[in-house]
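The complex is shown incomplete by one protein chain, all other protein chains being positioned as in the whole.
Think of it as A, B and C in the order they're written, each chain with its own count starting at 1.
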Amino acid sequence: MRILFFGRLRDLAGSSEVQAPDTFETLADLRRWLAETHAGLEQALAQRGVRVAIDKAIVGNGDVSLRSAKEVAFMPPMSGG
Amino acid sequence: MRILFFGRLRDLAGSSEVQAPDTFETLADLRRWLAETHAGLEQALAQRGVRVAIDKAIVGNGDVSLRSAKEVAFMPPMSGG
Amino acid sequence: MRPIVRVSETAFSAEDELRAFMRGRDDSGACASFVGLVRGGEVSALELQHYPGFTEAEIERIASEIAQRHSINGLLAIHRAGRMTPGETIVLVAALSAHRAAAFKAVEELMDWLKTDAPFWKREWRDGEAAWIEPTAEDYKRRARHDTETA
Partner (left out) sequence: MRPIVRVSETAFSAEDELRAFMRGRDDSGACASFVGLVRGGEVSALELQHYPGFTEAEIERIASEIAQRHSINGLLAIHRAGRMTPGETIVLVAALSAHRAAAFKAVEELMDWLKTDAPFWKREWRDGEAAWIEPTAEDYKRRARHDTETA
């Protein structure tokens, strides 16, 4: 599964995209894995205003299934153009 | 002195420009001369909304001196662009 | 800032004019513009008469007022005269400013004035018949809303 980062999160992750195992059941599982593999990203991902899109569709605040997800994007507040 | 016509007045005058004698003292004199030389123009020139410019400056409703005037323009209501 | 004003008896390219107008203007982040085209349909042709010298001076006078009112860094108005057919460009207005709201306002106000009060005399051909046109009631209403000074 592709994990994408934008803006400040990209700087913290150290890259625009990482490859994650396809075995995570839920978004919470993925967050735990990211916290382990990318120091400093855990807090930033939990900040107010960070939105998540699964396969290019924005998802809500609660935990969400990642079954059959191919792409998860973490987006800090959008700045506009 | 050059006399210029625009829009509907140009059609009625039969041309965009006529040459008038330089001897008229006032606008009223010019209007009388135009009425004699251009049948059908007298009424049209007196219609509401027709404005007059002397040497490219709009003049009021009353009679006006034509001394040293080089160009008199008769303008029907402007249509905009 | 002196507005750039031109009345053109021949066709002009709105895009070429816009390119020249914006070149090197990185003092202004915003360029709003408007292009008017002769619409197709019932009207087969239109003719605009202008009063050379007088028409340009009147447009420049109003454009200067508008530019000052809205802190505009550059204001361009090119208007066609003569006979035009559908698809031809009648008018281009463009405004440069630091802020887009000001640029939009300037273009809209100058367009409203041009469409109702600019010294042009317009004739349209429909079904081979020519008729002189006067401003519409809607045009006057828009003008009143902007409270634009007029000649």
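Here, contacts are C-beta pairs under 8 Å (C-beta built on N, C-alpha and C of every residue); 3 or more make two chains touch, one makes a residue touch a chain.
Keep in mind it's a predicted model, so treat the numbers as computed, not measured.
Remark: the absent chain touches shown chains A, C in the intact complex.
In the complete assembly, the contact with the undisplayed chain comes from C:19, out of C:2, C:19 or C:126.
Touch with the chain omitted from the figure is made, among C:38, C:63, C:78 or C:118, by C:38. Interface with the hidden chain, as seen from chain C, comprises residues 13-16, 18-19, 22, 24-40, 86-87, 98, 100-101, 103-104, 107-108, 111, 115, 142. Seen from chain A, the chain kept out of the figure touches residues 4, 6-8, 10, 53, 56, 58, 73, 75-81.
Assume only the chains that are shown with their structure count from here on.
Each chain gets one centre point, the mean of its Cα atoms, and the points for chain A and chain B are 77 Å apart.
Remark: chain A and chain C have CA centroids separated by 50 Å (rounded to whole angstrom).
In terms of their C-alpha centroids, the spacing between chain B and chain C amounts to 27 Å. Shown for chain B are the residues that touch two or more other chains, of which there are none.
Residue positions of chain C in touch with at least two other chains are not found.
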